[in-house]
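Notes to accompany the following structure.
Note that one protein chain of the assembly has been removed; the remaining protein chains are unaltered in position.
Here is chain A:
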């Protein structure tokens, strides 16, 4: 057993060293004929669901690189697939990207080879969820806020604060909010509670909702315990939440623009807002595997992924925001209002998802790491 473990460790070490040895690509050569991408569902469309949404076919024709997509439903699945290997690119969210960098599964990108790099939103160019020690480990793809979705029959005006989902109260229609609100069924939701406390209990000294020391963390959990008494169910699957707003009498919940747009398109009395406390959000980055077998095609895709037409179409399709501001204007599918609807101007109010680690700048490296977020959030939902 011990010998087996030793050899496993040796292999693991060897792998990690070989990972380091890979240098940045210096120039783009001829395409290899294909590129393998791990992506969120709906992120790479070739017109099969709706022929208006196709940003793959033209790329394939122009570059000669066939695009093979493997969709993944969670960040963890993405990390697992990248660890397995065999892929060139991944559209990783902030709660996966740093794990991939730390695990040495992705390589730094030579931004000089991505011609459109200069068109990337300045607010994203050096974002900490993919920039480590000045190296860019990917190219921004899309981002979006976790908005507060509400029922307009109950809320005649948009709720001003997240308190409608965190504290027991009567909603504007005179009935209590108990059983009529929801929250996200993922440990990262603790950051939403911390974000709320940041505004309402400044004496806790929370600087960053993803960097919480023991006391701040405990306060956030206490707040979530109150929320447990209010929320009948936690949402996990976007379609289940949509159903709950239609059939379960749920009237307010943290959500994604995707669900809001879907419910609106079905003529439901739904709207969304970013309350005064600000909100958490996600930002996805296209990252390249250290052992990418098709680096040339991968670089071609990275360049293509910043195409304003693609960015605008995707933002319209997914309810997200483009990483390239130019995409906000003149896109037929997104329309000129689209970016504003999806929260493009609220960037400053958004605290983007990142993996909580114990080594944190704002609390003297005394932060509660992510694995405890997971077990404690399970406890809170279980009523502990």
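Just so it is clear, a residue touches a chain if its C-beta (ideal position, glycine included) is under 8 Å from a C-beta of that chain, and two chains touch if they have at least 3 such contacts; residues count from 1.
Simple rule for what comes next: contacts and distances are computed from a predicted model.
Novice: According to its UniProt entry, is the unseen chain "Circularly permuted type 2 ATP-grasp protein", "Secreted protein", "Cell shape-determining protein MreC" or "Putative spermidine/putrescine transport system permease protein"?
Specialist: Answer from the record: the omitted chain is "Putative spermidine/putrescine transport system permease protein".
Novice: Hey, which of A:187, A:209 or A:257 is the one touching the hidden chain?
Specialist: With A:187, A:209 or A:257 as choices, the missing chain is touched by A:187.
Novice: On chain A, what residues meet the omitted chain?
Specialist: 1, 5, 8-9, 74, 76-77, 80, 179-180, 185-187, 231-234, 236-237, 240, 243, 246-249, 357-358, 369-371, 374-376, 378-379, 381-384
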